[in-house]
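Only one protein chain is missing from this complex, and each of the others stays in its spot.
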Amino acid sequence: MSQGHIENRTNPAFYVLLICLVVMSAGPIVLMLANSFKLNVDITSPTASLFFMPTLQNYETALCEFLPYDPEHLRRCDPTFGRALVNSLIISLVSTALTLVLGCMAAYAIVRFRFMGRDAASFTTLIMRMVPPAVLLVPVFGIWNEQFGLDGTRSGIILVYVAMNLPFVIWILQSFIVQVPIQLEEAARIDGAGPFRVFFLVVLPLIKPGLAAAAIFTFRVAWNEFLLANALSDRNSRTVPVTIVNSITEYNIDWGVIMATGMLLAIPPILFTFFASRQIITGMTAGAVKG
Amino acid sequence: QMPAAVYEPYQDVTLVVNFPAHPHYDAAMRVLPLFTEETGIEVEVDQLQYLRMRERQTLELTQDEGDYDLIAYVVFSKADYVFADQLHNLARFFMDPSLADPNYNPDDLIDGYVQNIGVAGGTKGYLPGPTGSLFGIPFGSETSVLGYRTDIFEEHGLEVPETYEELLELACLIPELEPGMGGLASRAASGHQASHAYLLHLNPLGGGIFDDNWEPIVNNAQGVEAAEALKSIVDCGIEGSTTFGPSEAAAAFAQGQYGMFLDSIAFAAGFEDPSRSTIAGNVGWAMHPMGVERASQTGGFGLAIPRNAPNAEAAFLLMQWLTSPRIDLMIAMEGGNPSRFSTYQDAALNERFPYSATFGEALRFADPDWRPIIPTWGEINADLGTTLSQVLTEGVDIQEALDGVAERARGIMDEAGYYAWQ
Amino acid sequence: MNIQAANRLTPYMFLAPAAAVMIIALLYPIGYMVYASFLDWNPSQRIGEAEFIGLRNYINLWNSDSFWESFWVTIRFAALVVSLEMFLGVGLALLLDRQLRGMAVLRTIFILPMMIAPIVVGLMWRYMYHPQVGVFNRWLNDLGFDTIPFLGDSSWAFASIVIADIWQWTPFIFILALAALQSLPSSALEAARVDGATGWQQILYIKLPLMMPVLIVTCLLRLIDAFKVLEVILVMTNGGPGLSTEILALRISRTASEFRQLGEAAAMSNYLLILLMIITAVMFVYTRLNDARLARIRAAGARAAQAEEEAV
Amino acid sequence: MPEIRLENLRKAYGPVTVIENLNLTMDDGEFTVLVGPSGCGKSTTLRMIAGLESVTGGSISIGDRDVTRLDPKDRDLAMVFQDYALYPHMNVAKNMSFALRLARYPKAEIDSRVKEVAVTLGLDQHLDRRPGELSGGQRQRVAMGRALVRDASTFLFDEPLSNLDAKLRGQMRAELALMSKRIQKNMVYVTHDQIEAMTLGDKIVVMRGGEIMQAGTPEELYRRPANRFVAGFIGSPTMNFLSAELQQEGDALFVSGPGFQIPLSPERTQSLDGRKDRSVQLGIRPSAFAEDDGSGSLTLPIVLSEYIGAQSVLMSELGGQSIQIEISTAAPIPAGESRSFRIDNEELHLFDPQTEAAL
Partner (left out) sequence: MPEIRLENLRKAYGPVTVIENLNLTMDDGEFTVLVGPSGCGKSTTLRMIAGLESVTGGSISIGDRDVTRLDPKDRDLAMVFQDYALYPHMNVAKNMSFALRLARYPKAEIDSRVKEVAVTLGLDQHLDRRPGELSGGQRQRVAMGRALVRDASTFLFDEPLSNLDAKLRGQMRAELALMSKRIQKNMVYVTHDQIEAMTLGDKIVVMRGGEIMQAGTPEELYRRPANRFVAGFIGSPTMNFLSAELQQEGDALFVSGPGFQIPLSPERTQSLDGRKDRSVQLGIRPSAFAEDDGSGSLTLPIVLSEYIGAQSVLMSELGGQSIQIEISTAAPIPAGESRSFRIDNEELHLFDPQTEAAL
């Protein structure tokens, strides 16, 4: 019943503010986009203006292996981008899905059950989030290699991403699960659902906004993570962020290509965000309980 | 031509090599298919950004069985890898008649490079000497040279500087002659970049980081002079140049904002590329100017064979092939950095890259000891770099700053055990 | 509210998969790392080869000026960044919590900064802060002002990384705050409107209190992450000028990879860990105490009520 | 306190129209009760008056002011929500005082008002509980309290007593009646309780499927329902409906059906002139039956008998159609017997079978 709000006549100041904010937020990205269509000589020029000859050269470089022709400015095509893209997609999606499922199960346990070691579990989880990846790198590499035999595999990377993101997901979802009216769970239990079905059939659908927000973030981390991916992946499982830094050598920051690759690289997470953020909707529990 | 019989035993091998993302290696990779063609050995290249490559190698080399047969390493990795006994001593291969090419002509390799990059175990541990031996072969190495704007120099009738006095004078004269233009483009950003720029001047001006007993001497008169030189160069640069890394410095020069540029030869090609540079055709090259001595920086990459390489012999064959005179030239023609004097003298190459002869000449003065290649260097370097950054941006007193660096460096060295024998 | 007599194992079953993953892939390596902090260990060694040196790493750090300088830079950075981001992120969420056409696109735009690879973000900002080429200084120039040494002066550099971080991470708070907002019971808001609450009052008295659980966790998580920011600053300033932007995470990563002293890096991150644990524990204890206090008040009220009822 | 006028009010959720062309004026100080079957649009109407639901068409004005697009906070009204809508994070006292605190009432006054209302509602023991720690009825009382502490010019109540026990409900009803007399504010009240509707309302509005069927005083509705629907809806137990025909015998008009033939009064006969031999719907309230001693017109078999203290509800049959009878009796009437009843002519309601309008 709560759907038709009275539309406030929106203040014009709201739109002005909104436009300012959009400019602030998107400005750097627009600049990036613009630069991705420039030659380096234009990018680093202190005098170049808004007007420049757009060129697709940078994109040609980034995507050379997919092009039916050989771009003439390019002397050699790095053939790993496509493979890295596939790896990145698989690793990010799988690890996001796993993290969410495992994470919200754990969060649910912590929120809804009283059991021995509950606070300890919850606190430890948070602590684990605090360790910087830089110091984990060497132990993780050693353990993955020598003890798990997972080095160079996608599963190895997925494992570490899931572990790294779990504390975040567990903590953030806790606060969303708390808000699900407990009466719904009670109703489901009366209807004969065991704890798992209560969770998957009733709780999970209702924390969609929280899940979506967590998913956006988890996906983003998995998609952009660099340090561990570099250490744990081999040629075949390497992800895009690792390949992109190849364009940054000490002597030569290939601005155009980096911006182009950066833009291309941002497309999957943007699409992901776009669809995930549609799940952030209001009124999930409208009409559920009276009170 | 090497008889194919040498390669026969390795027909089924696929070599995995680890290369940095670097113009020289890009050039090498364009030539690489020829190797497979000639020898039947497959090669897979794993290319990474050079710092990442180093990180990965560090981890990889501790394994029992490694992934890589042949690695390219950054010069300062030499100390770590050799110390941890992770590289093959190349003597083992050069002694093996079934592997070593009699026409390899090692004398032709640029000594400065070999000493700096390839040899370990001699003087001070990281330099050549009676106790030293060879662990790697330079491949994609660089040295410092002076680039200048021929058009500007011509217009104002300027002489190409031969000595540091001339250099420093010009560095501050150009901004006066050409308002808005900086003198000498230099790195200056906090940390490694500032330190690097400082070291560029330290040796030519007669200074050094340590004396022969590992006592820090950065704070002696020469050290201070080098810092003053750096400061005056940066001060006579364009606004904001204190944040420049090499790419910004190069970009500023390429945009015509500087009259001179003193850094690695690796930048030369970029200045001639109109998609990156507005000054193509107007760049002249000269040797690194002389202070009390001529000493150009050396650095870059070398090739080595890890101890845990699955196919060490075949890897050696590839290494030898890549650094042979014929292929060295071929790679140079593709835009790589030669490792051999003969290559620099090659007429065809000079025709293609007119500055090659100058570079070859500069390399005769390549200094392998412009900074220590020891495990504690990373920390000292970072400290030196941040302290110099404070000198450049906050006007901290130079002597005081360098005294501090020396003191802390001594502490670091002490802890690492360098004074145990005293 | 729950009966958990029937199946005491249930919570453990829910927890088990996540716990297993975290123990294997996180706790175990962390154990190594804690152990490593007592070692003189360089990454070319295996852990067994490293020398045990007791607390020396900790003592060295404790006596190191630059460590403390980094430490304070980190604290300043985290405090500033997190409070500004919370403010902006929550504000933005409140602003955009309405039905407008194209809202999905608008939200995506605001989330965008978080989605760009950190290295690219760092480069972009370095580019924008560039003394000649950067947009900011070029605007200043065009408007006739002096240029600003965004990255070349220690205070400006600090401000610059704060701005970049806010730009990049406000979306994090924004998404979570938005999700929290959208999960609010709409009926309470309707009641507030009827009760005469203005927009601000609804925010202050209804929305914010109801979002609080999410906001607290968000703030905590962001704080933790702010202590771990690395790539963007690395690319932008590499910690400079001087040590003005060298936050601990950067120092840790450099100690591990540049200085190759894993033991010291581990000790440093343990210091950081201890600090964060203290912050978290304080928040934990505070909320617990608060809850307990409220419960006590209510219990007292209830007892009084019961006593009265019995007396009647 | 000015009058509220709804003009051509329309509300649709997408394709579903739930309020259709509603016209209603609630006079200054009037107590209006909305009744109607579940889902007929009572809450929606209330929420539109409150400004919580956007209006699809038509207009709402309070006094001379068109408030159709005004924000709830500017309409100066208090409301009890059907689903309570308590603030989950505030205790009972805070819930009740929220509006007053927003309006910056002095603290002492807030406290005294809250205290007073809480005592009336029997909530004074629970003032520092959160809603989650209350029983259903207690929550509803908090919702009620939140409106009662206020000074608004209009009060909207959406089934405010549905979850209270009879006694409390009686008290609250009395309280509301008193209040409505005392403060003379506009009150709009939704209820399913006949007694509430009858005793509280100055005017009762019967709705059905988003339309108003009849609006008038309680007695009007009970005595002169405008159509079959209102007749069936008002009064409990509900009116019995029988298919019948109007038959003329001489001057007299009879309603007759299988098994019965009841003469109509002369006035009735006159007004129904021209309808003779037409079929009609005959409505008789269960309470219209009175036992008589055999002289009455109807003898009915008792099929089922329910005794609810001092009163009996009987199920019977008339011409194959089952009817309900409610009479006061001292003792239960056993099922299976037959009894004789009479019906007052005034209590006969006739409706057109097609239009369902009263004749």
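Which chain is which? They are A, B, C and D, in the order written, and residues in each are numbered from 1.
Heads up, the rule we're going with is that a residue touches a chain if its C-beta (ideal position, glycine included) is under 8 Å from a C-beta of that chain, and two chains touch if they have at least 3 such contacts.
None of the values given here were measured: they were computed from a predicted structure.
Note that of D:194, D:243, D:321 or D:340, the residue touching the chain absent from this view is D:194. Considering the whole complex, the residue from A:12, A:68 or A:192 that touches the absent chain is A:192. On the side of chain A, touch with the chain left out of the figure occurs at residues 1-3, 181, 183-184, 186-194, 197, 201-202, 205-206, 283-291. The set of chain D residues touching the chain not shown comprises 13, 35-39, 41-44, 82-83, 122, 133-138, 140-141, 158-159, 162-170, 192-195, 198-199, 218-219, 222-223, 232-238, 285, 287-288, 306-311, 328, 330, 344.
The criterion applied here is as follows: only the chains that are shown with their structure count from here on.
Distances between chain centres, each the mean of the C-alpha atoms, put D farthest from chain B.
Across B-C and C-D, it is B-C that has more C-beta pairs touching. Distance from per-chain Cα centroids to the pooled protein Cα centroid is smallest for A.
Chain A and chain B, compared by their mean Cα positions, are separated by 38 Å. One inter-chain figure worth recording: chain C and chain D are separated by 57 Å, centre to centre, where each centre is the mean of the chain's CA atoms.
For chain C, residues touching at least two other chains, in rising order: 43, 46, 132-133, 185, 187, 190, 257. Those residues of chain D in touch with two or more other chains are numbered 51-52, 71-72, 83-84, 86.
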